[in-house]
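Only one protein chain is missing from this complex, and each of the others stays in its spot.
Labels run A, B and C following the written order; every chain starts at residue 1.
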Amino acid sequence: MEIPYTVSPRPDTGIHNGKLGIWLFLASEVMLFGALFSTYILLRTSAIDWPLGSDNLNVPLGTFNTLILIISSVTMVMAWASLMMKDFKKYKLYMGLTIFLGILFLVVKIAFEYAPKFAHHHYPSTNTFFGIYFVLTGLHALHVLGGILVNGYFWGPGSKMWKKAPQQFINRIEIAGLYWHFVDLVWIFLFPTLYLL
Amino acid sequence: MIEVLRYFGLPTNYSTQGVEIDAMLSWIHWLMLILFVGWGGFFIWTLFKFRASKNPRGDYKGVKSHFSRYVEVAVAVLEVILLVGFAFPAWNSRVEGIPPENKAVVVRVVAEQFVWNIHYPGADGVFGRTDYKLINKVDNPLGLDRSDPMAKDDITTINQMYLPVNRPVIVHLSSKDVIHSFNLPGFRVKQDVVPGMTIPTWFEPIKTTLELTRELAQTYDLDSSTDTLATDLIVSISNKIISEAIQYEIGGTTVTLPPGKEISIMDLIQLKSAGVEQISVQPKTEIACAQLCGLGHYRMRGFVTIQTRDEFDAWLDSQAEELIEDEEDDWW
Amino acid sequence: MALMRWQLAYPEQPIPWKVFALVPMLVGVVVFFIGRRKGPYLSMAGFIFIGIGLLIWYFVLGETRMPEGVMLPEFYNSLGAMHGTIMVFLGIVPLSVGAFGNYVLPLQIGAPDMAFPKLNMASYWVFLLGGIMMLSSFFLPGGAAQSGWTSYAPLAVISPGQTVWLISMICIITSSLLGAVNFITTIIQLRTKGMTWMRLPFFVWAQLVTSFLLLLAFPPLEAAAVLQLMDRLASTSFFMPSGLVVSGQVLTEYTGGGSPLLWQHLFWFLAHPEVYVLILPAMGIVAEVIANNSRKPLWGYNSLVYATVFLGFMSFIVWAHHMFLTGMGATMATFFQTTTMIISIPSIIILTALFISLWGGSIRFNTPMLFALAFLPMFGIGGLTGLPLGLAPSDIHLHDTYYVIGHFHYVVAPGTIFALLAGIYYWFPKMTGKLLNEKLGKVHFWGSFVFMNGVFSPMFIQGFAGISRRLWDGGTTYLHAQPYLYLNEMISVSAWLLGIFQIPFVINLVWTLAKGKKVGDNVWEATTLEWSAAPSPPVPHGNFKSEPEVYHPAYEYSLKSNGRDYTPQNEPLKG
Partner (left out) sequence: MENTDVQEVKRHIRVYLYTFSALAVLTVVTVAAASLNVAVGTGIFIAMVIATVKGTLVAGNFMHLFSEKKLVYLVLIITVFLFFVMLCIILSTINDQVLSVS
């Protein structure tokens, strides 16, 4: 016997295995970031004084990065849509763009945000605000990196699957997309909490 | 009914709140016992009755009645009674019933690895300023700022806590380093000491250490005609089981009672012939640390001595005098 | 024993515990390469870690029970922390979820494999990495973690060994998360034709709820571990309040402003559901064994299922009953006491249903059944002693004493461990095609049963006496501990005997594997699919020859209609 419902959805649940799997994984990610978020709220409400994010962080860069991630979400979903329309070339293009935008995000983050912070002797240990800032953004950056690696695989060696099992490949891209959008979504919450408030 | 747990290790209680806690403990254990015996009886009987050799074919339906539902509901109801009738009020009196400070003795206890620093406010009744930057391991473990007028008369001790009887005691707990737990098992007091915050707890001792000593000693009085304590003859034992080896001489030879042994009638006779007239049980008025706080957790041990009001006041005075002497020493 | 001899002969010298720990590790490596399929792999790994945890524990017992410097306090504290961690995270969870779940679950629902075999392997390797890292931390210069398995800050932040503990915990948690995703997907998606929700064997339900607990309760500890790691490595102050002075020295590298209680909240948010992760699969196993050996359907299957789901849900909102004495106010104490009492009700429902299932049965007392039956009262004692802990005022006296130790060991050791042993005896013919020897099994059972109680029941008395846990000398210096120190000796001796009575079990395993006779596919005459539809041991790939179809609920025993007293799930009912 082979494992069923890897490609087509199970009739009574309406989804295929991979999709349920990724949503479950995302649920655990919600709890992970949720716990960090709770930490942030708790430390902030019990702090005597809390530095204002906009005084310490680079808001224009943050805004820029937010837009980058949003655009990359669009290109990601477009990559999937191209596959749905059987246009492999466009897929390559959009997926490539997504990866590029992801890398751009990391470059901005590390070279233009972290590096100057360190240069100004703002370390995680400087105060609790920087502590939680570095942990939250650092963990998010790791997630971006993970997404880039996965997307890179599906852009390069993994894309051979398109020939053999197109539907399964589409499913995989959809799953990778779900993850990528989630990373975007986390950032949408991180940006105002850390940079603006 | 309530006393039963004494036979299972629960130590004698020395405080007012202990009465409440002990009652709760025994009620809940009675409930547990009933449940355990009830289910256990049913269980064993079932196993016996329906063993395969006697009952070769199972019954598809099994039990048809809904008796178990009633039992479950009954347990739930009893739990509600325990909660509402005992647990909520008792806890509220712990955390919200703290008596006003002018009706109580107020003490600060500052825990550190692996010492209990006790801080009395002194005659003015106000604790002096402390600052962690002033902490000096040798002569100022509390970081007390002696230049603060309020701090001039403050009394500090290490691991020795003196308290008067029949008066509520409020203890403000704080820690210098890690989490400890202020535990007075005999008084049914336990409160974690969390660094970064000061947590209050309170209790009211009902007997002095001396009274306790006497009371417990009477149980094992070797010579019932003596009712005064010959302190130099007290051998430290607890609940019939001696903690330290007792050495005594009979007819020129040394006899040793190893620790951990129960004292038999024979031992008692021998002890008496060796001139030991009374054996007292030391009351377990210790401060233990109940939270893992590092390598010395096991030896983080303090002592509580409960005195009468007069004795306690006298002790405070003597401490205050010492303080003045110290100051004069410094002056020279 | 070796330890005692060592102590007698060379009282001043440290024990050669490395040798003791290395032996099972080597055995583990050998076993590991002999194993074939991933189910047995995992079970072997779990076994080995349990064995090691157990082993290490004997040094500790040697210490608490026999003072006079067998080891230094730092090593004792390491052993305590590692015993807790290894038993919970590297022993029970991988064995009951990783091994039994992985092996039995797909078979019971009629699936060819887990939904994501590759993920399964990934989860296994990450776990192994974490496990090995955890164990090797003993060999590091500072020793292993010393702050208890609870790793309370600030102690954990400032004591040695903790970094490795945290990193391995991150690995182990990641592994559990991947595993949970796989389990839930498998149960939801891969049920075979006709396997509706209410036809699932109870074990599958237990695994489903367990997986949800893993999935949603573990991430907060992962977050907390990252934060504590930052506190240690980058001197942040998430859990460090201002103005700490450690042995007279002000900790200047920390700016302060953190909250030690936050760690406890994040830890217990995981660790309370975690205790149900330990018990639910055990209950599942017990239910399977009892249904099979009482030859009748489980009584109140529906109430079992609902109670389990409810239990899983409630377990997320009781965690602060471990924190009553951190200075909790009246409102929240009321809340947590109430939820704690509420959560005891589904446990009672589950146990009651299992008891009543026996009524009217035709009870076979084979080894798996003995272990499963012993589970009931033992878990009963453990569970009942949870009640006084759940009421805040009585917890004042009992918190952090040996009473707590007694409480949870009754649920995990004669509880979960017995259930796992029942599972091993029960499914061994499934995994290997050979039946374990009954005589050796009974010796193993009675020995374990007697000495388990010998180890853990005296602890309640010590707890009433107020003896704190985690004491290097077992309380020798405390006056209030004096009357009950003699129990330490009894506990130690029982523990050693308990260990010795595991020898027949190991012999049994080895002997049966090597020499045991092959038995038929369905030795226990069971109804669930793993026995009735798949060959034993299962074919290496795909489990079943063809997709089995299910016609009725899981435990159709003692129906009069066909000639036998059982009707497999894949056989239509007659009449």
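Basically, a residue touches a chain if its C-beta (ideal position, glycine included) is under 8 Å from a C-beta of that chain, and two chains touch if they have at least 3 such contacts.
Predicted, not measured: the structure shown is a model, and the values here were computed from it.
Shown chains touched by the hidden chain across the complete assembly: A, B, C. Among C:L208, C:I290 or C:M328, only C:M328 touches the chain that is left out of the view.
Contact with the omitted chain, checked across C:V104, C:I172 or C:I188, is made by C:I188. Among B:V95, B:I118, B:I206 or B:V304, only B:V95 touches the chain that is left out of the view.
Note on the undisplayed chain: of the listed residues C:F316, C:F365, C:Y486 or C:Y551, the one touching it is C:F316.
In the full complex, chain C contacts the hidden chain through residues 188, 212, 216, 220, 259, 261-262, 265-266, 269, 316-317, 320, 323, 326-332, 335.
Summarising the interface, chain B meets the missing chain with residues 95, 172, 197-200.
Residues 8-9, 13-16, 19-20, 23-24, 27, 30-31, 34-35, 37-38, 41-42, 45-46, 54, 59, 63, 66-67, 70-71, 73-74, 76-78, 81, 84-85, 167, 174, 177-178, 181-182, 184-185, 188-189, 191-193, 196-197 are the ones on chain A that touch the missing chain.
Just so we're on the same page, only the chains that are shown with their structure count from here on.
As a whole-number value, the distance joining the C-alpha centres of chain A and chain C reads 35 Å. In terms of their C-alpha centroids, the spacing between chain A and chain B amounts to 55 Å. Among all residues of chain A, none touch two or more other chains. Chain contacts: chain B has no residue touching two or more partner chains. Against chain A, the residues of chain C that register as touching in their complex are 111-113, 115-117, 119, 177, 180-182, 184-185, 188-190, 215-220, 222-224, 226-227, 230, 234-238, 253-255, 257-259, 262, 266, 269, 542-547.
The touching residues of chain B, when paired with chain C in their complex, are 5, 8-11, 20-21, 24-25, 28-29, 31-32, 35-36, 39-40, 42-43, 46-47, 50-52, 55-63, 68, 71-72, 75-76, 79-80, 82-83, 86-88, 90-92, 94-96, 112-113, 132-133, 135-137, 143, 176-179, 181, 183, 185-186, 188-192, 194-197, 199, 238-241, 243, 260, 282, 284, 286, 288-299, 301. On the side of chain C, the complex with chain B involves touching residues 72-74, 77, 80, 146-148, 152, 154-155, 158-159, 241-248, 250, 256, 258-261, 294-297, 299, 325-330, 333-334, 337-338, 341, 344-345, 348-349, 351-353, 355-365, 373, 376-377, 380-381, 384-385, 387-388, 391-394, 396-401, 460-466, 468-473, 475, 477-480, 482-486, 557-560, 565.
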